[in-house]
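Left out: one protein chain. Kept in place: all the others.
Let's look at chain A:
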Amino acid sequence: MNPFISIMLLSTLILSTMIVTISSHWLFAWIGLEMNMMAIIPIMMKKPTPRATEASTKYFLTQATASALLMLAIIINLMYSSQWTIMKLFNPTASILMTMALAIKLGLAPFHFWVPEVTQGIPLTTGLILLTWQKLAPISILYQISPSINLHLMVTMSFLSILIGGWGGLNQTQLRKIMAYSSIAHMGWMTTILLYNPSLTMLNLLIYIIMTFTMFTLLAQNSTTTTLLLSQTWNTMPIMTTFTMLTLLSMGGLPPLTGFMPKWMIIQELTKNESLLLPTLMAITALLNLYFYMRLAYSTALTLFPSTNNMKMKWQFYPTKQMTLLPTAIVLSTMLLPLTPMFFILL
């Protein structure tokens, strides 16, 4: 892409999220969300294939619907509170509408259908932006309206997301779809705790972004998009197999890796609020997620997949692709558990 356009789009993308997070006027936040959507669509269309067009169209339609619903909720809130300040909402209808709008933006079940389709149609790095950066703006709004969100709606949507994120990913071999379902499940974990302790939502989001960034960067090293291609990493970069496996296990929430930390904190916070069945069910459903991560870990690191004869031992050249921040991200996504007390700064 022409570097000028690229700079313009990326800066609009970053600026839009910043606008959403720092604004105190509902209209301004809505504008930020619209800018966000507008900026990412040309990035998704970098290679104008029909598949990318389909993904961008699906993304546009769902996000535009969500923005419209969001505007409706803002207006209803305006009617009942006569002010535009972003704080808790003053009307249950507005609250429910806004929660659903933001759920569509985030890809929470039952509005999750666009996430796998869109993630599959775009290149890996754009998928990374979609699944990490794009979550920041809606979650910041959810954080700010969290006192007025309907508990039943939120918990239903989040538990449904964890279920669907787990079950949906089971039959996939395309890595981008697997990461999309993983994103749905993690969003479910994040929004469960929103009403009890929103700082844990932020913690979970932070850890999720680090782990997803690691995962996508590892995938982008080999330009692998299917399980079959991933299984060939032992040939080209053997050390990546270890890191891929550790990151996958971390995303599955196994101690002593970092991914256990948000789950543990969320379970602790939920039990403090006297709900015991929900965290048990959530934890057990997260095992579905672990199953397809384990399948990927098996094909990557723990077995040597058969390969064609002329691929037997590739010359191991120095990697030419830039490994931006990969070592840092790997360390952060596997070894951060002993530093759990450090995250009290988020409170």
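Some observations on this one:
Throughout what follows, a residue touches a chain if its C-beta (ideal position, glycine included) is under 8 Å from a C-beta of that chain, and two chains touch if they have at least 3 such contacts; residues count from 1.
Here is the rule we use: contacts and distances are computed from a predicted model.
Candidate names were "Alpha-methylacyl-CoA racemase", "Auxin-responsive protein", "Cytochrome c oxidase subunit 3" or "NADH-ubiquinone oxidoreductase chain 4", and the UniProt protein name of the unshown chain is "NADH-ubiquinone oxidoreductase chain 4". Among A:K47, A:K272 or A:K321, the one in contact with the hidden chain is A:K272.
Among the residues A:P110, A:P255 or A:P319, only A:P255 touches the chain that is left out of the figure.
Remark: the omitted chain is touched by one listed residue; of A:I31, A:L78 or A:M294 this is A:M294. The set of chain A residues touching the chain not shown comprises 249, 254-257, 260, 264, 267-268, 271-272, 276, 279-280, 283-284, 287, 290-291, 294, 298, 301-303, 337.
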